[in-house]
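Shown here: the complex without one of its protein chains, the others still in place.
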Amino acid sequence: MEELRLVTSAPPHLKSPVTVPWIMQQVVFALLPAAVWGVVFFGPRLALPPLVLSVLACVGFEALDCLAFRRSLTVGDWSAVVTGMLLGLSLPPGCPFWIPLVGGGVAILLGKQMFGGIGQNIFNPALVGRAVLLISWPKIMATWYVRPAFVLQPAQAATYATPVDVVTSATPLGIVKAYGYPAVWETGPNLLFRLFLGLIPGCIGEISALLLLLGFLYLLLRKVVQWDIPLFYALGLSLVALLARQNPLFHLFAGGAIMGACFMATDYTTSPMTSRGRMIFGFGAGALTGIIRWLGGYPEGVTFGILTMNALVPLLDRMLPRRFGVKKA
Amino acid sequence: MKNILRVALALTVVCVVAACALSVVHVVTKEKIAEEAKKELKEALGVVFPKAETFTPLDLAAFGTLPESKDIQFLEAYEAQSGGERQGLVFKVASTGYGGPIVLLVGVDTKEGKITGLKVLEHQETPGLGSNVAEAGFLSQFLGKSLESPFRVGEDVQAVSGATISSRAVARACAKVAEIVRGEGR
Partner (left out) sequence: MMREFWHYFRNGLLGENPVLKLMIGLCSVLAVSVRVENCLGMGAAVIFVLTCSSLVISLIRNFVPNEVRIPIFIVVISTFTTIVDLVMKAYLPPLSKAMGIFIPLIVVNCIIMARAEAFASRKPPLLAVADALGMGVGYTLVITAIGVVRELFGYGEILSHPVFPRAYQGMMAMILPPGAFLLIGISIALLNWSLKKVKP
């Protein structure tokens, strides 16, 4: 056997500016527009506490875990901040204060530290937290507060008479599940336009497709993420939407599809390493999202769609190994 | 040959001993189990028809063609009596909910044409959402409802929030029972 000769040359060495904290900070920047819009649209009283508490919970629980199990403190890599932001942005505005705390704890302890910390986890931590919250408190996670002007009403439901500063409202996907797909188009004009801009009830940071796409564009330009997963996610979701004879654009802009495709499915540790693997991964997550929305019991399928595909990542990496120097696999 | 006999003998002995032991236990517990089942049924029937003292099982065939479909099935029927006089009927119905059939008792006062009570016996609805249809908070809205009501979720029946399908299943059971009783009265 020939001996591998890896020699460290004499300094000076080139140090790459691309570090984990830098990447994570870029993601935080990219999420900021959507977060700010959430706070403006829902008002700071409804939107700020979940966001702030979720970030604090994630960072706090990671620090606690590192101390309790005598691990080196990994809070400085900003990844817990990203997890906290993703979780906070996917919570309903006005949820009780303990929802982000429990969610953050589950996300970090169960979703990340249990597997060995950053880089070791199989499932996206923010989605693990959200999934446990969704299963545990379905009512709270489906109670959407919004200013009265933006309430979505299906034609069948009674209207609110008394003027109050915030009221609960159905979300577009909730209306689809409860009253059927046509009902959502009867809720008012320019539905697609409002979905795209974010003038609808929904999760704090998921409402504006436009701002999330802008953030994603920034990440693309900074070469922090690649385009393949989101594109194939969109393809998968659109295909299922077409099969269901529903508008693909509606499904792309509604709920957490953009947030999931651009920011959650693209997580390095929980997505495949090869390009082909990522295409299958993205397509599968998008298709599952659509199938759950169309045929499943939950109105929204992003969380479970991506988590299911996360579980398949080790398999995809094994089936489609990256071969150095080989053009065609 | 000898081996086969030995094997057969061993199996036979073990089985005979087991069978004897089981029959003893069965004889000892038989009465008590039947009693418990009866008591449980009586209690459940009492909840849906508190005014009656005795319940006699009826043959479902006596009601002619039942309004059954793949979403609703009639399992049993009882006549509720008080002072030897017929007060009403109780039906055991299986209505398809979200997680499977919801089996429930529906009590009807045939004299006043009203629902006297509902009790969910078995269900596989989602805990925390659909499972709330088994709670008094949801079921009490049916108490004293006239059999002429439409029993439609969103109109005269308020659904459990987040569990429209489960709520519909209960409402459907009431509607179908009402249909039978109205048909019988004519």
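As written, the chains take the letters A and B, and residue 1 is the first residue of each chain.
Convention: contacts are C-beta pairs under 8 Å (C-beta built on N, C-alpha and C of every residue); 3 or more make two chains touch, one makes a residue touch a chain.
Remember, predicted model here, so these are calculated numbers, not experimental data.
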Sole residue of A:Pro138, A:Gly202, A:Gly236 or A:Gly284 that reaches the chain not shown, by the stated touch rule: A:Pro138
Candidate in contact with the missing chain, chosen from B:Pro57, B:Gly100, B:Pro127 or B:Gly183: B:Pro127
Given B:Arg6, B:Lys42, B:Arg86 or B:Arg152, the one touching the chain that is not displayed: B:Arg6
Missing-chain contacts mapped onto subunit B: 3, 6-7, 10-11, 14-15, 18, 21-22, 25-26, 28-29, 32-33, 36, 40, 127-128
Those residues of subunit A which, in the complete complex, touch the missing chain: 102, 110, 114, 132, 135-138, 140
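Everything that follows uses one rule, which is that only the chains that are shown with their structure count from here on.
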Separation of mean Cα positions, subunit B and subunit A [Å, integer]: 45
Interface residues, subunit A side, partner subunit B - complex: 137-139, 142, 156, 178, 297
Subunit A partner contacts - residues on subunit B that touch it in the complex: 98, 126, 128-129, 154, 161-162, 164
